[in-house]
Each structure stands twice: as structure tokens, then as C-alpha cells.
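Only one protein chain is missing from this complex, and each of the others stays in its spot.
Chain nomenclature is as follows: A and B, assigned in order of appearance, with residue numbering initiated at 1 for each chain independently.
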Amino acid sequence: MAPGLKEVIEALVFVSLEPLSLEKIKETLTDHPPDEIEKNLRELIGDYQAPGRGISIIQSGGGYVFTTRREFDPWVRRFLKIDRKSKLTPASLETLSIIAYHQPITLSEISALRNVDSSYTVKTLLEKRLIKITGRKKSPGNPLIYRTTDRFLTTFGLNSLDELPTEEEIARILGEDKTDEEKESS
Amino acid sequence: MAPGLKEVIEALVFVSLEPLSLEKIKETLTDHPPDEIEKNLRELIGDYQAPGRGISIIQSGGGYVFTTRREFDPWVRRFLKIDRKSKLTPASLETLSIIAYHQPITLSEISALRNVDSSYTVKTLLEKRLIKITGRKKSPGNPLIYRTTDRFLTTFGLNSLDELPTEEEIARILGEDKTDEEKESS
Partner (left out) sequence: METTESYQVRLEIFEGPLDLLLFLIRKKKIDIQNIPIAVIAREYLDYLNRKEQINLDREAEFVLMAALLIHIKSQMLLPREEPLLEGEDPRRFLVNQLVEYQKIKVACALLKEREEEQLALWTRETLPLLPKPGEPDLAEVSLFDLAETFFLLMKRKEKENFRVVRGKSYSLEEKMKDIIGALEREKVLDFLEYFSRQETLEGAIVSFFSLLELIRARLVIAIQEQLFQTIKVWLRRESPVRP
């Protein structure tokens, strides 16, 4: 094992404000074999999982990032004098889910799926940088199209869009609901 | 020793936006005796002084703050260079937006619009190949004229410059608040 490699990785994850991808670590440390880097990264994450730590490294948004540990949330909030981090409103969450699953998507397609004019929530999501405009659709009127951002991924602790709840998961939950209802009515 | 106190302090130093003073820690953790807090803080700092760490806690600016270790500075700098290469500063973004909407445009026209000498940002954008020189203007001094590149289009997901969001579209998105307020107050 190259001496100091784990420490270098620790320093890099720390200076990166955004989740640091494995590719970027490898790109920076070209003089180390990729498998050495991966091994040391795993060790580093392991070190932080040991008891007695206030911070840890999580994988989110396609990379690695330092965060405080969940159990210290009350103290952090007391310290920062923040009651609660603001949650998304149901309307925003609904619109965001639609964009996440149907991207790239236009405003009128979003509104059609929700059956509600969604321009206001789309604007809010743009402002929160959870979605972005990425071009135009080749269709009459050439409407702007929207996609989710990397910030969307980190907000939900996802590494990529592939980690969104799958059709099967959704179907299973819908199925469970149904059997519950049947039980109730029987 | 109070269990978890060291970890809480670690989490607080980590999230603090400025060097965290001992007083502030004591203010937050009023349910712990001050000498316990001091003892745990010292232990925490000691933990990070052990070999094999890439970051440490130093005393600076009237408080305690995380920093990367001096010996990893070369790697950190190399990383930041790679990390920042792919991004734009606010100044670059401003300059790029002017070129996008006003092309073909000369350097002095850009500088006039920004009220700032823009030769440095123009140079950066040229290096990033987001803009290119396409000739000279037939005017006194024959200044060079700039245009955006195909790479600019792909970066922003556009097929052609006609697809840039129009004033109407941006106004509509940014102006949504207004109509809502009007509706509500009516």
C-alpha cells in the first residue's frame, strides 16, 4: 500500500464541497494505480464508520462527501439556530418526481400529467436549482425542456437517476395497498 | 466523560461557517460542564494529530477549524485545478451570456456592456473553447470579433442559437410570482 494515499484521499474529499467522484480522485492521483485508490477509499470510509465519530463520509450525488452523523442533527440545529431544514412542499415534490421520471420534459407535459398548471412550482424548483433548462424540444413551438440537477440527487441521497425507486418497487407498493384494502373490506 | 460529547464537538466544528470558538461550543452545549467540553475538545484535536490523517483541527481566527494537512497541499492544489477547469466563474458566465446574445461582438463592446475590462474572461472562455474568434470588424482598429462555438451549444444542450431562451420566456418564468400575487390580491 502506498503510504499516505488514504490521507491524500481524505484531504481531497474534504476540500471538495460537492460529492467527489471516484473518477475525479483517479484523475488527480494519476501516479497511483486505480485499484489502490479504491482500496484506500474503502478503508477511509471504514475508518469513519468506527464508533466515536461525529462526522462520516457518505456516497451521494455520484460521489463521496463528508457529512455530520445523523444522531447529532439536534445539536447541529441548536448550534446553527435552525429549527428544521425546509422540506419541499407536496406540490414541489410531485412536480419534481414527474420531472425525475419523465425527463427531458416540457412545462406543458408536466402540467398535463398533474392536471394542474405547474408554471409556479417549476419556477420554484428552478430557483432551488433542483431542476434546470437544458434546451428545447423539437416540436411545435419548440418549448424549453427541463431536467433534474446534481443537487436533486444529493437532496435525496441518490447517486444517479438509476437509483430512483423502480417501476417494480412502485408496483409492489401499489399491490400491497390493494391487498390491504381487500383485507379491510373482507 | 460524557459519552458522545467529543463527537458532538466534532460535528459542530465541521458545520461551523467560521472558526468555532470555545465560548460558542459552551453556549450550545449548556448541559455539559465547561471543563468536560474543554477536555473533549483537546482529545478531539489530539485524535486528528495522530499519524495517518489527511485533515486536522487547528486553532485560527479565534476558534477551531478543520483544515487539510500542509503536506497534502500539492495534491489539493492539483485537484482544485482539475475541479475548477470544468466550471465557470460568475464573471465568465456574465461574459459568455453577453457573447451568446450579442454575437458577433468585439472585446471592447463586451467590456462596455460589463463595465469591466473583460480581456481575461474572454481569454478563459477561448481556452475552454466556448467561444472563438471569427474575424475582424470593419471599424477603426479592426478589432477581433467573437462568437460562441459548437461546444457552447452542446454544453447548454442547444441545437442552434435560435434556441436560446428568449426575453419573453425568462420574463415569464421570473415573473410568475407577480401574476400569482395579483391573483391572490384580487
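Methods note: a residue touches a chain if its C-beta (ideal position, glycine included) is under 8 Å from a C-beta of that chain, and two chains touch if they have at least 3 such contacts.
A quick note: this is a predicted structure, and the numbers were derived from the prediction, not measured.
Annotation: of B:22, B:45, B:65 or B:144, B:65 touches the absent chain (contact as defined above). Touch with the chain that is not drawn comes from one residue among A:51, A:90 or A:141, which is A:90. Touching residues on chain A toward the chain that is not drawn are 14-15, 17, 58, 60, 65-70, 73, 76, 84-85, 87-91, 93-94, 96-98, 100-101, 113-117, 126, 132-135, 149-150, 154-158, 164-165, 167, 169-170, 173-174, 181, 184-185.
Residues 11, 14-15, 17-18, 58, 60, 65-68, 70, 73, 76, 80, 84, 86-91, 93-94, 96-98, 100-102, 109, 112-115, 156-158, 164-175, 177-178, 183-184, 186 are the ones on chain B that touch the missing chain.
Here, only the chains that are shown with their structure count from here on.
The distance from the centre of chain A to the centre of chain B, each centre being the mean of the chain's C-alpha atoms, comes to 19 Å.
Listing the residues of chain A that touch chain B in their complex gives 4, 6-12, 14-16, 24, 27-29, 52-55, 66, 68-69, 71-72, 75-76, 78-80, 119-120, 122-123, 126, 133-136, 138, 142, 144-145.
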